[in-house]
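A single protein chain has been removed from this complex, and every other one stays in its place.
The letters A, B, C, D, E, F, G, H and I name the chains in turn, as written, and every chain counts its residues from 1.
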């Protein structure tokens, strides 16, 4: 199942640049692992913001929640989750691509 | 370039079901054509709403605007466009997939 | 999986009381069927509003979306869906109730 | 009487992880006790957030207020309370389950 | 138990002045009856708006909901309900007035 | 003249429990004095929040402003003031109670 | 006492230009009368909107409410009232102008 | 003086395509005239919306208001005006371009 | 030209009462000077808030911006500026007062 996750990150005032850099690196590593595991499908930067839109695949809400809570920057992020159902256009396009429809 | 488009559709009170169905079919056909042309990359239904999240590829804002204005349901839709920049995680994942990075 | 659905209903100005009553009855029948099928677990009226909070069980977003779109009052309702993950307190309470924990 | 309580928790910047963990444990214990007392009926995690939706049973607003103020994390939580009235669908389902209606 | 109810009324465009006047009169009569029954304790006009703030006494949410749904103008009103718990200052003032405290 | 005042209090992070308790006590004393002076007519706790709804009587805005600015917790409170005009239903109920109307 | 009133006017779709012009003229006449009576002190157009900011003088909320309800365009206006207390700077300026202060 | 004007246009439901096209043409002609007169300096389409951002030059608010009220689509537009002051960076760039600064 | 300025002031947590008092005095002096210079025409306290509504006269946006930036409390204030155009009612009232109209 797919979820759209909008995340806005606000570094805390009192953190040192080094500590923040370490967290950001851990966040990147975490994202790569989520890619390998097939959970993180897409992630884009919202132009002009320390924020991202990402598409996650998870078996259910619990798995998604665990994945997001595990993000090293989770304590400094404001996440909004939108449940994404299959769009009829996607079904039709799939049928066309597989030759079942013109 | 990629854009996230959130679209919420509100059928007008005075339209007949037949006319709305004709528009909806035209919208679907339009979406398939946009797929063929490589403009519409993804579209998902927002669960529980007559609304969608979609990812569009366009050369520039003008092309995106023309694509969206061309949607048969455009007059009945409220569209919000977010410009999506490349996320560093995506670059890193691309490099890993192409063997340039572990 | 569980979803919280907040639904606010606004009867259209031009509908007759009889037609609205027929729709409302169909909505009620639909709800009972959803109960029988194990999809609608709870529904409460938001005091003072023609609105409800309900807890739905669905295998995935697609099933939820189909269930909600099928509501006879769907065209006149504004639905907001929240994905509900399992709370650690619920897990602990379950373990206590089953004797695994005190 | 039932209340829906949406709670969003924001750990203060200056608290130590140990102190926060102690508070979180106390919050969990408090929740279990509220379960035993029949006040806390349901609690779910809002997927992706340090937030929860919960259903509370209380004799009146004063009892609810006392219950919520007693939460160890109350000082760090933003709570929104919605009064939930009985939904006609719930009455009808009860009558069906008890054989009074088909 | 007490509830604060903020109600904003929007007369529908297509109603005749006479029909609206009849509804408004029925609303007033309903309010007086609610006074007699001890449900409506206070009602004030929000200066400058066709809106009111009112304090209602009801045994529980169901009774409040039934009272508010019964308002002749309910279909044209947007109601927001706030559950009001007893304030410690009110308890202290009561004790002072009854001589138990100075 | 009557005013509805919604007040939301947010204790500052750096204050000691003792200092806050002293302020809260001073706030309570201030409220009792306002009762004696006929300014504070009603105050209720918003269930689930460190917030209150209160009805104040003041000769004019200046007096109300002075009364509210004098609240010991004023620097930590977010106050919203609504001017309350007399509701026709209140006039009618007054006439009924005084026998002038049935 | 002074009130700031922000009013946004939305002509109804179904009114004829002639009827609207008659209402607008009546509104202007009403405003002039309110000037003569010392109630309307200032009124400005919000640049770019069919909206206004105005300063009203009224003995109390009831008088203000009656004045605003009497506006011919009241049924088509969304009014927001802000109670304005005397600013210390105004007092000081008054004292300077009257020679009591330099 | 410069103003940023955000305008969102909502064609009324009951207008014919021909009448709307006539209005849109008049709006375009009006815009060209405003260009000739040096009032309309820039106008851009908000990608994906029947909305625009425009920069207007006017001697004062009255002139701006008259210019905007004169727009044929004014009755169907929601306009938000932002007063734009000169940015220090613009002054510095002007000095650089005119050789007064490097 | 006239501007309505809504200003909400939030004293920073870490400032001493003495320093804040000095700033507040400087703000008052600044306001008196702005009065003398004919820039500050009116200022009122928003009842119940450390906030004000004020009417400023300035030759253009730059002058207004410089005036507002010069306020000693500017760094701690959130200012919203509304450009005020002349209202037709004001023109008519001026003509009546000067005998040109009845």
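By our rule, contacts are C-beta pairs under 8 Å (C-beta built on N, C-alpha and C of every residue); 3 or more make two chains touch, one makes a residue touch a chain.
Just so we're clear, the structure is a prediction, and the values are computed from it rather than from any experiment.
Note on the undisplayed chain: of the listed residues I:5, I:34 or I:84, the one touching it is I:5.
By the touch criterion stated above, the residues of subunit I touching the omitted chain are 3, 5, 12-14, 61, 64-65, 68, 75, 79-81. By the touch criterion stated above, the residues of subunit B touching the omitted chain are 1-3, 60-62, 64-65, 81, 83-86.
Contact between subunit A and the absent chain runs through residues 11, 13, 45-49.
The definition used in the following text is that only the chains that are shown with their structure count from here on.
Here C-D and A-D were compared by C-beta pairs in contact; the pair with more is C-D. Centroid to centroid, with C-alpha atoms defining each point, subunit A and subunit B lie 18 Å apart. Of all residues in subunit H, those touching 2 or more other chains are 3, 13, 61, 64-65, 81, listed in ascending order.
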